[in-house]
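Here the complex is missing a single protein chain, while all its other protein chains stay put.
Labels run A and B following the written order; every chain starts at residue 1.
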Amino acid sequence: MSGTVADIPAASFPPARSTRAATRFLRHRLAVAGVVVVVLLIAACAIGPMLSPYGPLTIDLRRRFQAPLAGPHWLGSDQLGRDLLVRLLMAGRISLTVGFVAMGISTAVGVLVGLLAGFYRGWIGTALMRLVDAVLCFPSIFLLLTLAALVSPSLATITLIIALTAWMEVARVVQGQVIALRERDFAVAAEAIGASDGYIMLRELLPNIMAPIIVAATLNVARAILAESYISYLGYGIQPPTASWGNMLNNAQEYLESAPWLALLPGAVITLAVTSFNFIGDGLRDALDPRGDRSA
Amino acid sequence: MPLSETGDLLRVEGLTVRFGAVPAIEDVSFALRPGETLAIVGESSSGKSVTALALMRLLDPRACSVSGRALLRGPDGRETDLLALPERAMADLRGRALGMIFQEPMTSLNPVHTVGRQISESLIRHERLSPRAAAARAVDLLAEVGIPEPARRASAFPHQLSGGMRQRATIAIALACRPRILIADEPTTALDVTIQAQILDLLHRLQQETGMAVVFITHNLGVVAEIADRVVVMYAGQVVEDAPVAALLEHPAMPYTAGLMRSVPRLDAALHTGRRLLAIPGNVPDPRQRPAGCTFHPRCGHARPDPCLRARPALEWAAPDHRVRCARWQEIAA
Partner (left out) sequence: MTRFVLHRIGQSLLLLLLVSMIGFALLHLAPGGPLAQFALTPGMSQEAMQRIAHQMGLDQPLPAQYWQWLRRLLVGDWGRSYRDSQPVLWVIGSHLGATLELMASSTLLAMILGTGVGVLGAIRRYSLADYAAMVGAMVALSIPTFWFGLVMIYVFSVRLAWLPAGNIATAGDGSLLDYARHLIQPCVVLALVTVATWSRYMRASMLEVINQDYVRTARAKGLRQLQVLVHHSLRNALLPMITVAGVQLPILLSGALVTETVFTWPGMGRLFLDSLGYRDYPVVMGLLIFSAILVLAGNLIADLLYVVADPRIRLT
């Protein structure tokens, strides 16, 4: 629209302003719904198992494969007669913990690498960003599984592995922002009055790029939950008898005919949680990015 | 009155475009005779381009509402209201009866298609030429608009041409099917002064050759003096003066027109009198908050609380061929 833009009021009056506002509101409503779902999930996983008469590992061979809503187990029972609802909630504790902790580590690593790469733009910056490029060449599941196979699987190692394959995008975002910011006055001014590099990075640069970091971190929770589900489903993640949303699906394929709920329910919960985090991230991006509509 | 009686080729009546509740142009009217050059003059955001885009029906119908009439006389003498045509019928007229060129030669050509192809498209669409014949015609058209080595340029991509060459190419596109009306929206604004003159000469020559009428949109009254037969001055979305070029330049009736004339850079005047260029103080008002009364009063040296702030003046006949929208034009002229 360049050129005649000054003459066309369309530029100053975006088309269909009201519908745009409405959809924005709606999209934010999905983000709000995401927050509600996440809070409810966390609360249910934290409190739920304590209210149930069943333990997550209570085996009851008389009540194997009870269908949902068809007996004492609300959401049915599995091949060992364990209560599916309690197991889902206990698994949620594990999966959500992995998601949040992995997000924390990956974001911290990404922010650190990005800050350094953006601040020291000479060979250090180049080397760091090339490293980011190189790690991104590996398809994440291949890398995750290789790493998982090399270590003895535990909650800590799995979380660490997931974090180690998810910091690169944060690093890219932060590096780009830092480079843009460094050109601006206040960083230059801080440098001129002799502030240390660390001070400039943490006190001047970091607070100004929190918005994209928060968005990336939120999306990283979604990604980490998905990653956990993938490697646990494939048998290299959280090991039974500890339940995670991923490993509950591990054997479910065998029972697709006889007990489909064993496959359908955990996956639906994963989808619900991941979708919620993605919507929250999307809503945050809209809310925090003054440039507005960037849907891709 | 029917166009056949007035001899007009195009007559615009009560053209109003609103974006939501905000009027971009209000009650615009003017007439265009065959072979005539009509200049529409005004500052940025006075509504010139919206008027042109509304006539071509290139505004997004979901973003704005257009009302009024734009009667076009066909070769058979029949009248068509452009604003009432279904989209398909309008598309048949675009590029065939009505050509348009735009301000930015850098962005108005598609970067991924050759210049020749972008000209041929029109010919294939409207004159049903074969691609081969259309390509040959495209080369002729490039020659006609003064592009050297037209055969080679036809297979060039837009970014390989200079700004002036590109504008010549867009003119070739607009004129490919010999339209009866060419709408030129600030076609020289983005170009160097020497190139500007060349493009104006070219348009003038093509007009002589083809007998088409031209609606020339510009903010530069200097250009108007060179090319126009008739001038419509727009301010804040309305026509404020409409007169033959000589009458307008000699006796501008509206203070805004006079202000525009004083702001034209004139080498001789500046050298001889040492007079500074007098831009009109202030800006065109925001269409969302146009002043009550005469929309020009905040910037007008002749403004009086009564009548200028009281009511919006009507477009009056100052002479048989001269319309003006100013409540005090007679006092000012006296």
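Criterion: a contact is a pair of C-beta atoms (placed from the backbone, for glycine too) under 8 Å apart; a residue touches a chain by one contact, two chains touch by 3 or more.
No experiment lies behind these values; they were computed from the predicted model shown.
Colleague: Just to verify: which one of A:Ile124, A:Ile141 or A:Leu288 makes contact with the chain not shown?
Modeller: Once the missing chain is taken into account, the touching residue is A:Ile141.
Colleague: Which of these touches the unseen chain: A:Cys45, A:Ala252 or A:Leu284?
Modeller: Considering all chains, including the one not shown, the answer is A:Ala252.
Colleague: Just one of B:Arg78, B:His113, B:Arg152 or B:Arg205 touches the chain that is missing; which is it?
Modeller: B:His113
Colleague: Using the definition of touch stated at the top, determine which of A:Gly55, A:Pro241 or A:Pro260 touches the missing chain.
Modeller: Within the whole complex, the residue contacting the unshown chain is A:Pro260.
Colleague: Can you list, in ascending order, the chain B residues touching the missing chain?
Modeller: Residues 56, 58, 87-88, 91-96, 99-100, 102, 104, 107-113, 118, 121-122, 125-126, 157, 159-160, 170, 173-174, 176 of chain B touch the chain absent from view.
Colleague: What chain A residues would touch the chain not displayed?
Modeller: Output for chain A: 1-3, 16, 19-20, 23, 26-27, 30, 130-131, 133-143, 145-147, 149-151, 222, 226, 229-230, 233-234, 236, 246, 249, 252-253, 256-257, 260, 263-264, 266-267, 270-271, 274-275, 278-279, 282, 294-296.
Heads up, the rule we're going with is that only the chains that are shown with their structure count from here on.
Colleague: When the C-alpha atoms of chain A and chain B are each averaged to a single point, how far apart are the two points in Å?
Modeller: Once rounded, the distance between the two centres reads 55 Å.
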